[in-house]
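Starting off with a structure, shown below.
Every protein chain except one is present and positioned as in the full complex.
Here is chain A:
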Amino acid sequence: MILAALVMNTQGKPRITKFYVPLGVEKQQEAIRTIYSALSQRPEDSCSFVETENIFGPDTKLVYKHFATLYFIFVIDSSESELGMLDLIQVFVETLDRCFKNVCELDIVYNFNKVHTILDEIVMGGQVVETNSAEVLKAVQDIWKLERVGDLNVPSVRGIGSYRSKS
């Protein structure tokens, strides 16, 4: 299972953090710091895997890829394929690139809620749900189209209309 998906820049600033296992806010920050310090020390041509036993427990490792100013990191346990994760990162980045046209760090910062939407289409509850970036893109664009339309016009949701005035 995927325990966490993170995007951080080469200065260690988190850009996207998503933990699929319950982890307190403090622990999350600690994990981010530990991961960053581990990654920033790695030489250029090292392998893409780092064991993370001291953060996420035994038998866990992180798989990361370095793109421009960003690290894309998936923390996995032994039930996922390390090399496969590298391709999953590839899928994620490809999708981002298609969404944002030459994605750069700023796109991710400014639109991090969108990035979350994309990530949710790829990984759900720690499991890979979709690996075809075209499919992901399609699903995400469906959502955004509908979001722009505004209020849902569906009878069954009318029932909760009473909340509208309150919120």
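As a working rule, contacts are C-beta pairs under 8 Å (C-beta built on N, C-alpha and C of every residue); 3 or more make two chains touch, one makes a residue touch a chain; residues count from 1.
Quick note on the criterion: contacts and distances are computed from a predicted model.
J.: Which of the following is the UniProt-recorded protein name of the chain this complex doesn't show: "AP-4 complex subunit epsilon", "Vacuolar ATPase assembly protein VMA22", "Pyruvate dehydrogenase E1 component subunit beta" or "U6 snRNA-associated Sm-like protein LSm1"?
T.: The missing chain's protein name, per its UniProt entry, is "AP-4 complex subunit epsilon".
J.: Touching the missing chain, which residues of chain A?
T.: 1, 13-14, 16-18, 20, 22-25, 28-29, 32, 41-43, 45-51, 53-54, 79, 81-84, 86-87, 90-91, 100-101, 104, 106-107, 109-114, 116-117, 120, 124-132, 134-135, 139, 142-143, 146-152, 154-161, 163-164, 166-167
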